[in-house]
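Every protein chain of the complex appears in place save one, which is left out.
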Amino acid sequence: MIHFQDVWFDYSPEITPEEQWNLRKISLSIQPGEYLALIGKNGSGKSTLARLCNGLLLPDRGQVVIDGHSTANPDHIWEVRRKVGLIFQNPDNQIVGATVADDIAFGLENIGCPTAEIRERVDYAMSQMGLTAFADRSPDQLSGGQKQRLAIASFLALQPQVMIFDEATTMIDPQGRAEILQIIDKLHQDGKTILHITHSLAEAMKAERILLLDQGECCLDFRSADILQVWEPLQQYAVDFPPMLLVAKHLHDWGYPIDIKHRQPTEMVEELWKLHLKK
Amino acid sequence: MEITFKEVDFAYPAYALPVQPILHQISFQLPTASWNVLVGSIGSGKSTLLQLAAGLLTPTKGSILWDQQVFLAGEKKLPKRPPVGLVTQSPDTQLFELTVRREIAFGPMNQGCSPTEVDEHVQTAMSWVGLSKKLADRSPFHLSGGEKRKVALASLLAMKPRVLLLDEPTAGLDAKGKQQLIKQLRWLQREQGITLLIVTHHLEEMLPYIDQLFVLSEGKMAMQGAPDQLFRHPNRWKELGLPLPEITEFIATLNNRFQLSISLQEGSIESVLKELEATLMSRGDL
């Protein structure tokens, strides 16, 4: 679905030495229907990578191919953008419309969709994101989580195959965050390819596969079920381990037969209790 | 400095649209050099409460005392502002100067300090937040996010506040930056006697230090007290739609299942694991 072939990028490539470019020698493939998480510190190049995925930025070297089309080809750029939805961090700065429905219609108006179909698709996107009741509200009256759902809906209406979430959970409160994570899960089950960019390992563990970006280079690429194998390097990159993952790791080290995955605290204790009873 | 809210009501003037949160009957006291945390969902009135505590708004009813003294809010009484610093969520709302040194000096200069005093305050503030002297002549806009935050904090500390109000101070920082900031705040509270009131969604980052926890819901104080007291009522938290910190929930269920008595205010998962290891060992599991 998404292929990066030895991609190099910098915002000012003329004056920056090669070894300090924002992104260096990135090669990766994301399969259709895959759920991938991208983690890394602030300034590691995560957002830049997201913007390369739909041609908002173009690589200085190498190429990005989306479903067979290179993003560098201006003839296909609109098709590429229609296939790839990109949700940003700050919901306020991506809402264009004066009402919820208008905002969802914005993208459809851009691609020249007929009016009757716009109505249909707007209604569908609103019902999927639970925004139907807010159709005629101004976006300013929504909470952070609702605004972010609106941002997702406005891409959903364009029927993309890939959805990229660029730190989409960072600026909203815990309840809103849990909602967005559930929505991502659901979109994945509906067959969308997901790229979730986050600095939280806890969120990333929901994905099937995790990439770690550090100072512009892709350093680790592992399946989240196999996190144990990359535990040491993850520590080196100062990744913030969520507490329940640490508990699972310790139990594993103490010799309990337990999967290393993220769990709710109560789930964790129940599992431990069962293991304890067995002994 | 101690802050006292006595039955404070607050409402925005009626013509201000859209409708803003209103506070009802808020009473509490923040003792000198205490660590206080305020939680609540969006629209519960947290930021309004911070603005009241900073003396930027005047209560419609009731009174607010700073060390038993009344300050009138608003710009009109500018010279007599209470010595309170408000650290907003994003440092970008305050940076504007050409150099870090001038940025930090802005506050003390407005207070009318002499140039030598200003210099002294700037240097102390920079060392308090751990900003290296090399950065003093750099532009604040060319710093990393974490450093910008330090400059914003230093520019308030240079004004010698007795109270610091912080809105989501750790948002956007990485694990190391968070730990550093919490350590600095702890130092300011213990060694400089500064009273802290912090609004946060991430209690777990500062759990062991919290003296008082306030839970605001729809403009009313739903719960207040020591955290380990409030954590004993998980259902109340659920009713309010607020998640308990993961680690607290873990300790609570663990205590229940294994008949342990680990403090609910324990903040480090490593210590919890140590106790768990000891228990499992004594029961012959390990």
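A and B are the chain letters, set down in written order, and residue numbers restart from 1 in every chain.
The rule is simple: contacts are C-beta pairs under 8 Å (C-beta built on N, C-alpha and C of every residue); 3 or more make two chains touch, one makes a residue touch a chain.
Quick note on the criterion: contacts and distances are computed from a predicted model.
Chain not shown in the complex: UniProt lists it as "Energy-coupling factor transport system permease protein", one of "cysteine desulfurase", "Energy-coupling factor transport system permease protein", "ABC-2 type transporter transmembrane domain-containing protein" or "Aspartyl/glutamyl-tRNA(Asn/Gln) amidotransferase subunit C". The chain we do not see here touches A, B in the full complex. Of the candidate positions A:G45, A:G85 or A:P265, contact with the hidden chain is made by A:G85. Interface note: of A:I2, A:I66, A:C113 or A:L142, the residue touching the hidden chain in the full complex is A:C113. Between the chain not shown and the residues B:T4, B:Q25 or B:Q111, the one that touches is B:Q111. Annotation: of A:N42, A:Q63 or A:T99, A:T99 touches the absent chain (contact as defined above).
Summarising the interface, chain A meets the missing chain with residues 51, 54, 56, 78, 81-82, 84-86, 88, 90, 92-99, 102, 105-115, 118-119, 122, 136-138, 140, 154-155, 158. Against the chain not displayed here, chain B makes contact via residues 14-15, 17, 51, 54, 56, 75-76, 78, 81, 84-86, 88, 92-96, 106-107, 109-111, 141, 155-156, 159.
Criterion: only the chains that are shown with their structure count from here on.
Touching chain A in their complex are the following residues of chain B: 18, 41-43, 144-145, 171-172, 174-176, 201, 204, 241-243, 246-247, 249-250, 253-254, 257-258, 269-270, 273, 277, 280, 283-286. The part of chain A that touches chain B in the complex is made up of residues 41-43, 140-141, 143-144, 170, 173-176, 178, 199, 238-240, 242-244, 246-247, 250, 254-255, 264-266, 268-270, 272-273, 276, 279.
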